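Note that this complex is displayed minus one protein chain, with the remaining chains in position.
Note that the chains are named A and B in the order they appear, and that numbering of residues resets to 1 at the start of each chain.
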Amino acid sequence: MMRNLLQYPLLKIAALSGLLAIGPSAGGEASDRSLPAPPANGELGFVVSYFIQPVIQGPDACPAGTVPKLRDAYLLRQSPEERARLSLKENEAELVQRWQADTFGPGGTNICSNPDMFERPLIGTLQSKHSWGLDLDGDASGKTDSADTCAHENFSTPTGEAGIDNQEYRVMGCTLEWRGVDGVAGDQEIGMRQFHASGEWTQVILLRGVDSLTNDDSVEVIYANTPDRPVSDSSGKFLPGASFTVSDKAPRHRNVLRGRITNGVLNTDPADIVLTQTWGQGGARDIRGNRTKYDFRKGRLRLAFQPDGSVTGMLGGYRPVFDVIHSPAIGGAGSALTAGIDCAAELRTLHQYADGIRDPKTGKCSGVSSAIRIAAIPAFVNDLPQTARTAAR
Amino acid sequence: MIARATMRGAALALLAAGALGIGIAVMPTPGTATTADIGEPASQIVAMRRMTESQYRNSIADIFGTDIRVAGRFEPIVRPVHELIASGAREASISPSGLEQFDAIARVIAAQVFDEAHRDQFASCAPEHPAAANHPCAGSILTPIGRFLFRRPLSDGEQAFYASLANTAAIKTGSFNKGLELALAAMLVSPNFLYVIETAEPDPASPGSLRLDNYSRATRLSMMLWNSVPNAALLAAAEQGKLTDQAQLETIAARMVNSPRFEQGLRAFFGDMLLFEKFDALAKDPLIFPYFNQDVAKAMPEQLLRTVTAHLLSANGDYRELFTTPNTWMTRAIGPLYKVPVRRAQGWEPFTFAPGDDRAGLLGQAGFLAMYSHSGRSSPTLRGRAIRELLMCQQVPDPPGNVNFTAVQDVANRATPTARIRLDAHNTDEVCAGCHKITDPPGLSLERFDGIGAVRTMENGAKIDASGALDGVLFEGATGLGKTLAASPDTTQCVTARALQYATGLGSEDVSPWVEALDKQFAQSGYGIRALFLKVATMPEAWAVHSAPLDKGATHVSMSALRR
Partner (left out) sequence: MSLDLTRRSALKGVMGGAAVTVGVPLLDIMLNTSGEAFAATGAPVPVRFGTWFWGLGVNPSRWFPSKAGPGYDLKPELAPIREFQSKINILGNFTVPLDGAPNLPHTSGGPAIRTGRALTADRGLPGESFDVTIGDQIGTRTRFRSLETSSSGDPRNSLSGRGGGNLNPSEVSAAALYQRIFGLGFKDPNSASFTPDPLVMARRSVLSSVTDQRAALGRAVGAADKAKLDQYFTSVRALENQLDVELTKPEPLQSCLLPKNAADLPVNAEIENVMVSHKLMADLLVMALACDQTRVFNMMFNNGASSLTRIGSTTTHHQLTHEEVLDNRLGYQPNATYFLTKIMEAWVYFVGALDAVKEGPRTLLDNTLVFAHSETEFAKFHTIDNIPMMTAGSAGGRMKTGIYVDGIGTPVSRVGLTLQQIMGVPLDKWGTKSMETNRALGELVV
């Protein structure tokens, strides 16, 4: 639970850094310790307990500092004299009036609801060579266009794995929301944890046909949402051993994937993976409560089995660029005025660095490679292959 | 629920009687009711037992419908040591703050019964003007309600009394409904409602001695078997004198134990026998037992009761098998504690433990195991004591006041990793060893379940030894304990004795002369719970009046004679 993170900042920082640094949870590598025996019926269920974009802290990431907020970005676009004048305390009201006015366009439009109507400079991108993630395109260099990708730089992981595709991180990794100010974690990390703990969009994973946790050349993977809330301890940590039923109500997200286990690591074949995403915890009445979705094209899971029965690893895939700023976009003017987010600049930069979802006609890419670190703990998953309605047909 | 149609029917019948000039004529002028007007219940009162909270709630739901809210705190009935709350009810008085609560609860109920949404269901007449008092109408509404609340017809005096009460209150408040409301509230705080008052009449079969009269029998039957007030049929049977006729009593009681409502009665009985009031205060250390939460606490007694009623009623099972059956019920809330899958997202589903699970019967369930543990660790001693006291009706002495518990509580000591080892250390003290020899050997067989009843094989890194012993029989684990308990004659004699105490409100000593014979009959029935309760409900000994002689000067007048 988030409170603890705040309540004991230093203590938690140590724990958090530890989590970010250790191998298995980072890249989805096999544990060298002994794994549990395979289940008698070949079925293994999990509930996802961690689901956050990984950020690597360190001085090499954003040497120029974090991306300026709208107010500062506005100042930077002024002449030096004007900038100096507006920065004076007595002109505070004028500055506020002007930068805020600058976030609105004609006809009630604003920079976050209608980001493509505003022209803004690109935001500063991540400068480090390192990122967590998966090699989605199988191309070690990535420097040229392919049938369904566009040229881009690859990352390598801190553990030395090369060819990592994560353009989402490249673009967003220096925003204040992702990076934070303290060299520990950004608001996104804390917010996502807290948000996930609410159980509003609980995910379950069901493996079928598992003969061995070490090597198995064919495993069926159901990756789905459930309306059932996780059982957690008094500090909000999910507990293993609870039962969940795959959602049978719209929007029903039940992804059926094929995979294989090699040296204790499960990898799935690329396939579209769609999962529930509830932004802003709002009601259906306003934009804050919009129920959107995670949409991973050519998505894949890499999960390493752990001796305690859990799995850790990565979800990777290409996300439509707009999805990355979906949250501030539905937040509209509020995101701009209250949180100072420059949605237009972010969207433009995402387009600039898009490396996937290539339009064969135009040759243009409209998706960014992306990675989410996940961990999942043992659970009982009742699969509903058919909904009541389809079954009745 | 007593059909409202019945209530209305009764009210209409009374109205008709009024129209014929019967009954109304004997009512005194409004506002003049005095002590003398209240029918003197001069037949001898031989027992007064305070209704339990669940009996009160069930009574209100049955008489007025489940949508009438009963909100408030009930003064608890104190459980006498080693006895049932049913016996405590015989001693229970009502304190000023308890009465204040009963008064508040009564006013909430009465206000609902005569509110816009409900009054037509209970009121068969209305005065021409709602602000007016109307004596005959008030009487015709209150009298049938009073018959259900007091579980007997109101005497003429009582009828007149409540009608005039309503009248006076209607005049004071300027509202006929308010008058009814206040009169009903008065009925609800009357000792005639709050206490189950058992009255006796001369026994024609045995001149000079007494027997419980028909209405007292009706109430005892319904409280014992249904945990609620008698319904219309049972009151009618009492009116016709059927309940003092052995053959008819047996027919009626048989019908009652075979009714679906017996489940409610049986739940109340086992809740009393197994001390379920303790679940209200069950607390566990959340750091040691993260799987314990309020939903789990709520599910624990329910799982036990579902196991009991499914086995004893739905399956007509043998009582002894309650300690060996692998069958139980699961719900999403409690599934994680057992680490088992639960398919249904809502509600309960039947579940059968696998043979190797060592979960056998009630003692293998989280409710029992968690209740008889400390907040941070299991307790073979508490578990063993509960087995002996609750299930075998054996009394274990309390520990002396000045015990040194250091050795038992020292869970952090690496030298004493398991409870068995810690208790051994503790029992080097001979004073302690005396009692622990009684409690610990059976309790230690349940050590493979931790302080909330979750499975474990190790404690502090040491393998757990779950061997146990009970009265000379050696066994292994919960399964072995269950079998041993099922085979012990004390187990069935205990439930037999409890059923007798529950029905009569008598203590263990009072019922002990009847237990052995009754247990034999219980055995002949294959230890069926319906057979046991039917026997208890019909055995003449249980109906006999066992009361201290009256104060001198009290006269015996048959109440029914007075009512006529």
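Everything that follows uses one rule, which is that contacts are C-beta pairs under 8 Å (C-beta built on N, C-alpha and C of every residue); 3 or more make two chains touch, one makes a residue touch a chain.
Remember, predicted model here, so these are calculated numbers, not experimental data.
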| item | value |
| --- | --- |
| In the full complex, displayed partners of the excluded chain | A, B |
| Residue among A:105, A:227 or A:320 that touches the chain left out of view | A:227 |
| Option from B:54, B:121, B:173 or B:394 whose C-beta touches the chain left out | B:173 |
| Touch with the omitted chain, as defined above, among B:185, B:235 or B:390 | B:185 |
| Which residue of B:100, B:490 or B:541 touches the chain not shown here | B:100 |
| Sites on subunit B contacted by the missing partner chain, in the whole complex | 33-35, 38-48, 71-74, 91-96, 98-101, 103-105, 108, 161, 165, 168-169, 172-174, 178-179, 182-183, 185-186, 189-192, 194-195, 199, 280, 286, 293-294, 547-551, 554-555 |
| Where the unshown chain meets subunit A, residue by residue | 1-3, 5-10, 13, 69, 92-93, 96, 176, 180-182, 184-185, 187, 190-191, 194-195, 198, 200, 227, 233-236, 278, 280-286, 288-289, 337-340 |
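Here is the rule we use: only the chains that are shown with their structure count from here on.
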| item | value |
| --- | --- |
| Complex contact set, residues of subunit B against subunit A | 286-287, 290-291, 293, 332, 335-337, 339-343, 345 |
| Sites on subunit A touched by subunit B in the complex | 227-228, 231, 233-234, 237, 239-243, 245, 380, 382 |
